[in-house]
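Apart from one protein chain that is not included, each protein chain of the complex appears where it belongs.
Take a look at subunit A:
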Amino acid sequence: MRQLGQLEAAVMQRLWSWNRPVSVRDVLEDLVQERPLAYTTVMTVMDNLHSKGLVRRQKHGRAYLYAATSTREEHTAELLGQVLADSTDRSATLLRFVETLDPGEVAQLRTALSERAEEPS
């Protein structure tokens, strides 16, 4: 299962970097340079990605052509959206190092840092 998850990630990396519709064969040829894989394995992975809504596909001749439904940036933005939303209500899903500060606080912090820079520690 974990293996499959890593493979999904590897396929998505390729789809994002190529940024054009590709066939299962294209993906396979690139992936086998790193590890031996069967055509059917890659096909299953791409099918999973399709049912999860991460890729869309289009019939092209006898095979499907696959492309990512959203960009990597969009995925990252969504992920980070959760992080930023969560840290305001502190529901302990995750712990953030520091919240984004407002300008007033920034001024206070800079003074705190510079004021005490001269003091011997």
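We take it that contacts are C-beta pairs under 8 Å (C-beta built on N, C-alpha and C of every residue); 3 or more make two chains touch, one makes a residue touch a chain; residues count from 1.
FYI, contacts and distances are computed from a predicted model.
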Protein that the absent chain corresponds to, by UniProt name, given "histidine kinase", "M56 family metallopeptidase", "Putative tricarboxylic transport membrane protein" or "Amino acid ABC transporter permease": "M56 family metallopeptidase"
Among A:36, A:53 or A:104, residue touching the chain not depicted: A:104
Positions on subunit A where the hidden chain makes contact: 2, 5-6, 8-9, 12, 54, 72-73, 75-80, 82-84, 86-88, 90-102, 104-106, 108-110, 112-113, 116, 119, 121
